[in-house]
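Removed from the display is one protein chain of the complex; every other protein chain stays in position.
Coming up: chain A.
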Amino acid sequence: MDPGFFLLFATVSVITALTVVLARNPVHSALALMACFLNISAIFVMLEAPLLAVIQIFVYVGAIMVLFLFVIMMIDVREAVLQRFLPGRNLPAMVLLILLGIEMLVLVLWSDRFSITEPAAMGGGDQIRQLSTTLFADYLLPFEAASVILLAALVGAIVLARKEQG
């Protein structure tokens, strides 16, 4: 049962990711990216990380994609739509990408460290409680740093997007 679900979610996410790169219209790219994120959050559920799946849906599908769609609507994409995607134009980048992909595939398939089938037990009991205890006790300083980064990004985005005389 599990491999079937994994193959379904993985296939759909790869197809939608290809659509993101290959689509001519940025709106289609954004919608395909949203579908891809939903499938990735389903994969997070399969990995027994329900909190991460919810965060994925809230942050990516709820916030970031709405931001993308608003920006696409704000700026004029007609010129960008007309531009055609030609895979053969940037040949060195394509060769580099193919080499990178082959290298990573060979390394993963060659090694026998990734063939674990049975996941380790997660300590049992209330996993989200343990996760949040680790996050707020051991990783408190990175957590605060992340909040400062978010505040700085908020202020920076407002300043950047403001009109000059404002």
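The criterion applied here is as follows: a contact is a pair of C-beta atoms (placed from the backbone, for glycine too) under 8 Å apart; a residue touches a chain by one contact, two chains touch by 3 or more; residues count from 1.
By our rule, contacts and distances are computed from a predicted model.
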{"item": "Options \"Radical SAM protein\", \"Thiolase domain-containing protein\", \"Carbohydrate ABC transporter permease\" or \"NADH-quinone oxidoreductase subunit K\": UniProt name of the undisplayed chain", "value": "\"NADH-quinone oxidoreductase subunit K\""}
{"item": "Where the unshown chain meets chain A, residue by residue", "value": "2-3, 6, 10, 13-14, 17-18, 20-21, 23, 26, 29-30, 33, 36-37, 40, 43-44, 46-49, 51-52, 55-56, 59-60, 63-64, 67-68, 71-72, 74-77, 79-80, 83, 85, 87, 89-90, 93-94, 96-97, 100-101, 104-105, 108-109, 114-123, 130-131, 134-135, 139, 142, 146, 149-150, 152-154, 156-161"}
